[in-house]
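Every protein chain but one is kept in place in this view of the complex.
After this line comes chain A, so read on.
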């Protein structure tokens, strides 16, 4: 009886417990104590079996029959399993949970599903993978990308940490580090399932329950209930753990990479990228993340691992590359547009009536140079000395000194501003202070998760390459335009001496100046190419190396410096090429006119270009020994067309800013000009030799031509060393022409004339040394100081007709001419018009020999006109 009563109480207690357990499970669930809930659930299942409430035997269960309420209880309890499983698994997906919680959740799953630790590991990793997926698929908003990437990193890191904490078991004999717990799962499993009666394990039923009176009646199997695992929970082997984790990491990497690529598209600037990178760095460098990371990695994977290096770095670099490329592409295309626009504006000058001042300046540099403008002197001009000028603030005056027109300036500043924006953006990605010594950076690196600035070199390289490519593109556009205008010039027939050719060459000039000054006016271009560190270091090195230039170039050339030099060289070449187009256009036009005049072969045209000759008295010894004074006449001025050619050439050079014209271009201009001029003379010689011309080569003409040629040769011969080589070739050509001309001069005369001719030539060269100084250069300018002007020297060099004869007028009354409406009484000749009211012939006669004569013979009216007679007599023949 006692037994049965006990049994009854026991039963009752069990039922009571059974009734209470769901509530406890719920509260455990609510407290996220899934392990406890699981234990309770398992206890519940145990109770079911004790009370024979299992579904299989329930129909026959006498208890069930007596307590129908239990049916519902059983039914309700069956839901718990799935609920707990679900909750546990979803807990696994959360990253911000403690190791303990994860371990409990995993325990629950293992207990409920009766799975192995490997299975648990798989569950865990799967859950985390899906968490990654979830993060990647979450809708994001522009600014949230940083947080997104950070949480991804955090998830990955914590997962590894937790994998270590839960699944890793220390090899035998190693002492566990209290700060770095591990194999939490196994110890938990052990405590949960330990059958040790001593009860050191966690008992399912809490103490407070033990206070209830009915607790005493529970059978010991209930009281000391511990869940059991069907299979023994063997610790996971290290190899398996490593392989699984590695696989998982690889898998996640793929997902993350593809996911991040789409994410990073929304990052539009290097600044944004740098922000994300820095956030990741801060996250990974933080104490909690950083402290045991290397140990954990080594234990788990036998190697150190850096998610930045493995995952993000390349992605960031790719994105950076894309951004840089896009940026420079846009700079390239906008520069092209700007170039085309500027060229169109230049061309518009001829069509529209009022060109802008800037365009005018572009067409005439002298106008720009000699017009004072308010921007010439910056407000602090008096304070900043020449050496201290900043490369970024250019005064108008220095622009004028360098012959950089406003059009060129505006193009360059536009380009420079864009480059500056790019550069500034990039600086965010680079270490803020490059001057930090490497040692301290090394120390920092040891403490940080990764070297944030490891890519600095690559990034700068990237910038450099893109920048160079951009400049190449701009250069290419310029070249294209040049070729266009070049062909435009050649298409025009040489005879179109209209200034259309020179107008066209204005485009070439613009580009020549642009290329010439791009390096100078775009300081950021240099910075882009030299890099941030390069610009300062190399600046110093540059000056140093220039100082010891004489010591040979032992110093290795910095590649960046070399690149910059290369770009500069390309710009220079392009500029020279453009200048060459201009110079050939100028020469074509000017020399064409020159040659045309030179080859005109009629007396009138030769007369038209004739100059006044000097008469020189010379003393000669005759054969008898007495000295004879004779006068010789020699040319003292080159023909007008020669002077006109030189003057126009100077004007053209001045129009493009002769003081800043590259020496090479000027030399080339002179050389080509001389060659072309010589070709003209050679043609003349040829024609003469074939006796084609109608006018003979007289001595006088030959003398003048000789003088012209010598003068041209002196003025147009470049004085530099460089030109000497080519001079010899032209010298022989000149000699040929000279020989021909001298052959037309009496040899005795030539002997007498030559010294005088030469001295006159030298004097003239000195006298025009400043006027044609743009061509001849600064030499021999002062030599003529001693050369005093003789007062006797004739001032007029224009030959005038010395006719003293005045033409008489017919005695005509003005009335007849007044009848016509166009009574032109020109103001120039009021004196010559006969007085209006003249009746008799005598009165109209003006004083003058012929009319006086006429007056004397007037009376002889009977005599017929001699002229008439002469005519009549000829008629009769």
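The rule is simple: a residue touches a chain if its C-beta (ideal position, glycine included) is under 8 Å from a C-beta of that chain, and two chains touch if they have at least 3 such contacts; residues count from 1.
We take it that contacts and distances are computed from a predicted model.
J.: Can you tell which of "Conserved oligomeric Golgi complex subunit 8", "Amino-acid N-acetyltransferas-like protein subunit Mak10", "Ribosome biogenesis protein WDR12 homolog" or "Splicing factor 3B subunit 3" UniProt lists for the chain that's not drawn?
T.: Hidden chain identified via UniProt as "Conserved oligomeric Golgi complex subunit 8".
J.: Given the contact definition stated above, which residue among A:10, A:292, A:360 or A:699 touches the chain not shown here?
T.: Considering the complete complex, A:699 is the one touching the chain left out.
J.: Which of these, A:12, A:660 or A:752, touches the one chain of the complex that we don't see?
T.: Once the missing chain is taken into account, the touching residue is A:660.
J.: Using the touch definition from the top, which of A:182, A:369, A:586 or A:761 touches the missing chain?
T.: For the chain that is not drawn, the touching residue is A:369.
J.: Can you tell me which of A:239, A:380 or A:690 touches the chain that was removed from the display?
T.: Selected residue, touching the omitted chain: A:380.
J.: Kindly note down the residues of chain A that lie in touch with the hidden chain.
T.: Chain A touches the chain not shown through residues 366, 369-370, 372, 377, 379-387, 397-398, 400-402, 516, 572, 602-611, 637-638, 640, 642-644, 647, 650-651, 653-654, 657-664, 694-696, 698-701, 764, 766-774, 777-779, 781-782, 784, 787, 789, 793, 795-803, 805-812, 816-817, 819-822, 824, 826-829, 832-834, 841, 849-851, 853-854, 857, 860-868, 871-872, 874-877.
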